[in-house]
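Missing here: one protein chain of the complex. Every other protein chain is in place.
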Amino acid sequence: MINVGIIGASGYTGAELARLLCNHPEVKITVATSRQYEGRPLAEIFPNLRSRLNIRCENLPPEQLQERADLFFTAVPHKTAMNIVPELLSAGKKVIDLSADFRIRDQQIYEKWYQPHTSGHLLQEAVYGLPELYGKSIKTTSLVANPGCYPTSIILGLAPLLEAGAIQPRTIIADSKSGATGAGRSAQVGSLFCEVHDGFKPYKVGRSHRHTPEIEQELSLLAEEEITISFTPHLLPLSRGILSTVYASLNPGFEQTRIEELYKQKYTSQPFIRLLQEDSFPATQYVRGSNFCDIGFKIDTATNRIIVMTAIDNVVKGAAGQAIQNMNLMCGFKETTGLEIIPLFP
Amino acid sequence: MINVGIIGASGYTGAELARLLCNHPEVKITVATSRQYEGRPLAEIFPNLRSRLNIRCENLPPEQLQERADLFFTAVPHKTAMNIVPELLSAGKKVIDLSADFRIRDQQIYEKWYQPHTSGHLLQEAVYGLPELYGKSIKTTSLVANPGCYPTSIILGLAPLLEAGAIQPRTIIADSKSGATGAGRSAQVGSLFCEVHDGFKPYKVGRSHRHTPEIEQELSLLAEEEITISFTPHLLPLSRGILSTVYASLNPGFEQTRIEELYKQKYTSQPFIRLLQEDSFPATQYVRGSNFCDIGFKIDTATNRIIVMTAIDNVVKGAAGQAIQNMNLMCGFKETTGLEIIPLFP
Amino acid sequence: MINVGIIGASGYTGAELARLLCNHPEVKITVATSRQYEGRPLAEIFPNLRSRLNIRCENLPPEQLQERADLFFTAVPHKTAMNIVPELLSAGKKVIDLSADFRIRDQQIYEKWYQPHTSGHLLQEAVYGLPELYGKSIKTTSLVANPGCYPTSIILGLAPLLEAGAIQPRTIIADSKSGATGAGRSAQVGSLFCEVHDGFKPYKVGRSHRHTPEIEQELSLLAEEEITISFTPHLLPLSRGILSTVYASLNPGFEQTRIEELYKQKYTSQPFIRLLQEDSFPATQYVRGSNFCDIGFKIDTATNRIIVMTAIDNVVKGAAGQAIQNMNLMCGFKETTGLEIIPLFP
Partner (left out) sequence: MINVGIIGASGYTGAELARLLCNHPEVKITVATSRQYEGRPLAEIFPNLRSRLNIRCENLPPEQLQERADLFFTAVPHKTAMNIVPELLSAGKKVIDLSADFRIRDQQIYEKWYQPHTSGHLLQEAVYGLPELYGKSIKTTSLVANPGCYPTSIILGLAPLLEAGAIQPRTIIADSKSGATGAGRSAQVGSLFCEVHDGFKPYKVGRSHRHTPEIEQELSLLAEEEITISFTPHLLPLSRGILSTVYASLNPGFEQTRIEELYKQKYTSQPFIRLLQEDSFPATQYVRGSNFCDIGFKIDTATNRIIVMTAIDNVVKGAAGQAIQNMNLMCGFKETTGLEIIPLFP
């Protein structure tokens, strides 16, 4: 049993960490922070937690925080995270950072897309927290950079293909669609019910979304060459879920059976990857609330393209659930502990 | 560990039983039936179950069914249930019937609202499966009539008031709103996405919904007098959730503190009832996917009325979850086993 | 052809006025104001207006405003309206105020529910803009107080019954459900997509919603006696639509045919009231985008109650459409001009 803290508990990711950690048999939430809601019970802000979590939001400086738990989830915006994480690490704590601050290994690239980095020395130390790819390193690190939601959905879909050289990296196009939790819980006109409901739209089209360098970094590592992709995010009128439809041209010699084999080799032992049968495609409603990533693909011989489709719950496998999966690995718990949730359908 | 069977696994209630039972540590699903999907894996029909439940739908006559499990959930339409249940009971099996067939104690009333009853002798034997009211009887029965979804939401809201004589029974008006799972999974134009989405409507207004006699039966027992109510169901553009807004005139001497006390006395030890604080009201999104019933009330002194509001997930506390709660009591398991689910929000 | 101005064009009501007035053959929008979006094209804020309305938001003091149009719609929050309206009237302009500032005839009641009134002298002058009741007065006034959305749905449903003495005023209970446009376009956490979507909840229960005195004022006038009602608003997960389910006890002698006759006498010549046949009930999706108010009722003889159900689009008949209907009357246009919109379904 370890004590865990949630830094930034009043966002959707923080609330989801609370929901999932409440039912985790190996941990106790000992501190939850929120500047905005200081002093208020977290279950008052997120009434789904009523009667199950009895903790009040606190507003503490890092030096007081560090004594309150063994492991911390930092679910705060980027830039805020880089100011908190180093002190927690210095105090010997484990940290899983859900912001973007430690995901990009190249400080220059980080600073081009975000802002100056004040803890650049940690960029090489942090492990990119995609357990299906980096499980071994995650087990021994103190700092996990929890992946972005879009990157999780795209990287998991392409990893077996890129490692095997099955596709032409320059042809990758990722058309992704996300639910509104991805925009967070801040009060903005663009996130109002009436603006999002019964509608659908692309946004940040053409290399302008900040997940682009993160996706390219990881795909490049898998392919062992520099990859530039097209990535178009869209906003779905639903709360949870990302579906990515990814297109790429196949290299010669890779047909249905061989591709199936690649996915099986990579993922059969992975508890949260569900490979779909031929002509079965993923859907966000079948992963809702769970840590699963469903993957299906279709080969279009007329155009020699493969279409890979993945579905995740962006709040779970794309954020809080994956963070807990990382915690399980870092702490020597069973990887699936607290995450054995069956998707809620309908 | 007991073996359980789901009769009628391809409806939303059947699928929800499967979802919940998969994570129940004391049971194993040994048989699931469906005429329509005979031979097909249940996880193919409900892909949320993929990788977690490996069972195929069967189409078996009662005599073959009875050997396959120790306890059965009959999640079939009324009339179908009354033909299956007696044989299962005769074979010494426990049965939790989720249809309406054993909910009405008076055979004449049943036949007025439904059709002739072929197993009328069981009507007195069956226990109405509302654990918060009939927990003791449920523990010793072999046949539970699992309550309807609307009745659950209304009866739980009014029970403390009626038992204490706090309200005038003739003034009760229940205005209830339900998600679309309540209409089931049969292919009907009225249940199509485009007919329900972005809309809201009443239906079966004015004593025409079949839950009316069930509600009146139970409220009358609580009040120890014959009660006739107004009950208006409405269809919400969401899948899960019932919110009932119930109005009644207060009897003299019942004010805020005393009413609060009545609810606390009745429900404090009940694990699935959450009593809300004054000026906090329930919402379907805060119980989604869980077995909770959230209850709030407001006294309007200008009209001398109390407004009681309750929220449940109709598929869980209004059907499958309550059925498992009943199973837990019937089998001597802890009442909350397998049901410790925190609502999924957002 | 007259020139009209929209004061407060950047809210949902302002945008809807723009949408409807664009297709009105007798008017030209000559000015639209917004402090927040000063200088920006209105069609940039509401892209549905692209290519159809070419006007920029301005931020003008009343003295400059008054020269810019013949008739003004004030779609600003209450309190703001009372500071603008008197000057416009003094300049000889016609005004349709969509705020609450001129709806309550008794200044004391207004000030109890809102705040001190700085133009109390206009309260008696303003005509309550429900054309089906006050059409004659509207034709000759310069100041219309456009009704609230909930009041419109409730008053239209009850008017024929109260005028005929068909129901007992003290038994009226109005259970109303509204779409999220009712909360306006201001950035608030409670109005975010993820908070409203896939959920349903009551709010301001028990005489705390500010539409209560407005409803009671009008119902009392109709009944010619002081009426106190129960009114419970709820928030629906859709943008447009109010459905009110209203309960009342019938007085002796009023049965189906006679009630039908009352509605027909009152409304047959009203172009925007659609009376439904017996056992047909209104639904928000069948009035979406239109100025219709659909009315149905059901008599429950067992409880001697009538259940009246009305559906409107709260942004149209509950706000902008009704305002234009009022303008048509004030300006001598045909009452239906610009409002002959058929509801958008599905």
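Every chain is named by a letter (A, B and C) in the order it is written, and numbering of its residues begins at 1.
Here is the rule we go by: contacts are C-beta pairs under 8 Å (C-beta built on N, C-alpha and C of every residue); 3 or more make two chains touch, one makes a residue touch a chain.
The structure displayed is predicted, hence computed values, not measured ones.
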Sole residue of C:T181, C:T212, C:S230 or C:T310 that reaches the chain not shown, by the stated touch rule: C:T181
Hidden partner chain, touching residue among C:R50, C:H121, C:K136 or C:K334: C:R50
Which residue of C:E132, C:D175, C:E216 or C:D294 touches the chain not shown here: C:D294
Touching residues (missing chain, whole complex) on subunit B: 12, 180-181, 185, 187-189, 191-198, 237-239
Chain not shown, touching residues in subunit C: 12, 15, 19, 22-23, 46-52, 181, 197-198, 239-240, 274, 276, 280, 283, 285-290, 292, 294, 340-346
Absent chain, residues of subunit A that touch it: 170, 173, 175, 177, 194-195, 197-203, 205-207, 228-230, 232, 234, 236-239, 241, 243, 245, 247, 281-286, 288, 298-300, 302-303, 305, 307, 309, 311, 346
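Going forward, only the chains that are shown with their structure count from here on.
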Chain whose Cα centroid lies at the greatest distance from that of subunit C: A
By number of C-beta contact pairs, the top two chains: B-C
Subunit A and subunit C: spacing of chain centres that average the CA atoms, whole Å: 45
Computed distance of Cα centres, subunit C from subunit B, in Å: 39
Intercentroid distance (Cα basis), subunit B paired with subunit A, Å: 36
Multi-chain contact sites of subunit B, meaning residues that touch two or more partners: 197-198, 239, 283, 285-286, 288, 346
